[in-house]
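A single protein chain has been omitted; all remaining protein chains appear in their positions.
Labels run A, B and C following the written order; every chain starts at residue 1.
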């Protein structure tokens, strides 16, 4: 086992899958010679050549449309869109085709592609480089939406995504790319898409989150325990869609209280679906209204103010106390 | 007052606004000589000329990007995207620019444009012609998302949308275009964007819906009253975003029970936000979990099976009974 | 102001072999086997007659809206006739005759046009993608397939179709540029039928030809008389050979005409004159090719009649069997098929809810 950053762990996943299966291809802007602007694809072109690690012209619809064709042929393209803020240029290729070629061809073709793209703020990035729009993809039938929260699960989920027979949008948190290291085993590890995880057990309150927000959520859980003795159960969704509601519903059955946290704007955000599932499946267990702690319904501000936009542990603690005090 | 279809009422709105204000422009594919594939822009080119009613080349990003430039200059472009299923081709222009040029220029520029596009199924249309994706736009900061439900409010809302200083996505129900006629006054009528309406009063149950689904919702309300004496309050949202939660929250305070209806896929759909607002603002009034009656989380099927996909009055009645029996 | 002229590489040519009066340029006549010529004739006529039948079915409410192909049969048939079965076809939505040539059944067309997904059941042996309605979007898939073929060191080629209107879409540009950069074995066939719904070719772009747009990507471009099946065949044959031998892509602009409505929901009287249509009717690809085959002694009036009869029967059988098949396609639950490889839990819940609903409706109607 080696201690790795998320960037290194993702690189390991790509490299190992490419080694094992010559149908796995990497393509995108600056993914080859440059190794990707965040270096996630670093060194792959040296190992696997420029036929498999493809530096493309600057055209997102081109990248995704080409990936669809490759996937239909039977390859397993992993394309990178340099920032999620530029994945709307290819949105029609996802909506009109990637998501529905299986259905449109009655199963004759399918699109086993992965679209990797960095999301979320917190790294003092340029305009258009800090958005969180997982809700768009979660609402789109036919695709899967995955967001890992650390090196180890990122590596395992990326391998599962590559092997998945359906298209997967794979959001990578810029803020977590190099934030911390984790032990990542050399040998292959996968993690089933569509499955969430309890990362901290508790009985008083359920916190549901994913991606970048797992760290402030866990920090809030610690604060609540230390300062108020509150035992918080924290769930890491890992997959946003298809949403694994079983685990958090079960948790709310136990705790009766919940806080949902994400960085994306609150209104019509992913949290709304989580709240609705709890409403549907655990209403009579609820002791207080669920709180959502989210980004505001505005464009995430330029970086000098982004910290006030992004939910903090303090904001989460405050919401938790509100839920607990009802 | 004349009895008009929604198509005619929308045409009246466009014509009157163009008459009154020479900064109002219409552009899109086939909107000029052909009068639009649904004839919403019929005759406008004869009245206002081909400088103001612009047949564009076949390029949606081009249409929306050009509209943004026109709007920045001070014109009021009303562009048509022929079907909402082809509005993803221009999604980046909405996400990256239309929604945020006011913010990006600190108020120096703004984008008073309207993007009109037909949505929803029910008219035996071709593939990609029947989608409902209002949730994408509702989740996008900086824009407004409006969906009228009949000729009169369509006309009034379109005028308000044209006059609105911010970009408005204006979804028009294909199923309602010619479904029925309503009295539409010749004299100007507007309707405030961001305001919903009670269209049937009741005390036992609140139904919240919009657009195409208003008719089955109202039909369900009638059935419930006739067969079971249930008094349903029916709310027509009209604007999806910014969401007017005050009215439906107030209604749920009174009824304690709610059903939310839309044609879009259920998961991460607009209904989730409505449920969440009720959770937030009327939790302690709720007597039963809210039911969502929606399209399934799949691509709307080709037209031979679309009727089983689109929520029907019967399905709504069943959901209402479930809510009432808890 | 004097400047140095840059030598922009590439020329654009126009190819015509069998002109609108049925006159043949012998020097250019492609060498096509007789059985292939007759098969081409069969499919040209089949395309035309099937179109006519579909229009009448549509008018009777027996199928939904669809895009007729009349007038364009040669432009797409001549192109696909140069391909092998293992090659890939990436269609738009106005290449029905080509799809039939490639093995799609008439039944499947009818089912699809009547709103049944089952109409896009594609046999495992077929390498043809389903029709693509979002204009221009399929072009990029062809490039991806081409890249994959090249990567796998196969000598198959990909042929993709689109209209004149599609050349305005960003996807056209990105696709052609990728094809140039990656030298993929893709033949881009533009059926320039003069109209994109109500938009005439002249207003779609100020460019003199569509073929010349290829030069922006260092891809060869050629314009052909798309109503001349020999010219289409010859140009496609050259492009296919070039792609197969690793020399990359070609853009072929077939100058043709949509003789019928855009779709059955369209009223062309709003935007074009009867005279224009009449003018183009004189250039009918079918009439011209018939004359050619007769001149060649390959076709007689009896032969024409026999082909007509054979086709009438084929179409009637297809209509009958499609309408028979539709009776068994009533199950709404099938809409959940092929959403994902494996149905996720939420979709299982939704499918079960619909199943219960259908049962209740069944019960209610039994008791009602």
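One rule holds in what follows: contacts are C-beta pairs under 8 Å (C-beta built on N, C-alpha and C of every residue); 3 or more make two chains touch, one makes a residue touch a chain.
These figures come from a predicted structure and were not determined experimentally.
For the omitted chain, the shown partners it touches in the full complex are A, B, C.
Among C:76, C:141, C:173 or C:244, only C:173 touches the chain that is left out of the view. The chain that is not drawn here is touched, among residues C:90, C:122 or C:222, by C:222.
Here one chain is not drawn; of B:67, B:206 or B:267, the residue touching it is B:67.
What chain A contributes to its contact with the hidden chain is residues 29-30, 32-35, 37, 55, 57-62, 85-86, 89, 124-129, 266-267, 296-299, 301-306, 308-309, 314-315, 318.
Mapped onto chain C, contacts with the missing chain fall at residues 1-6, 8-9, 11-16, 27-28, 168-174, 177, 180-181, 203-209, 211-213, 215-219, 222-223, 234, 238. Contact residues of chain B toward the unshown chain are 25, 51-52, 54, 56-57, 59, 61-62, 64-75, 77, 92-93, 96-97, 101-110, 141-142, 164-166, 194, 242-246.
Convention: only the chains that are shown with their structure count from here on.
Chain B and chain C have centres, each the mean of its CA atoms, that are 35 Å apart. Centres computed as Cα averages put chain A at a distance of 40 Å from chain C. Listed for chain C are residues 117, 134, 137, 170-171, 339, 346-347, each touching two or more other chains.
Multi-chain contact residues of chain B (touching two or more other chains) are listed as 85-86, 89, 127-128, 267, 297-299.
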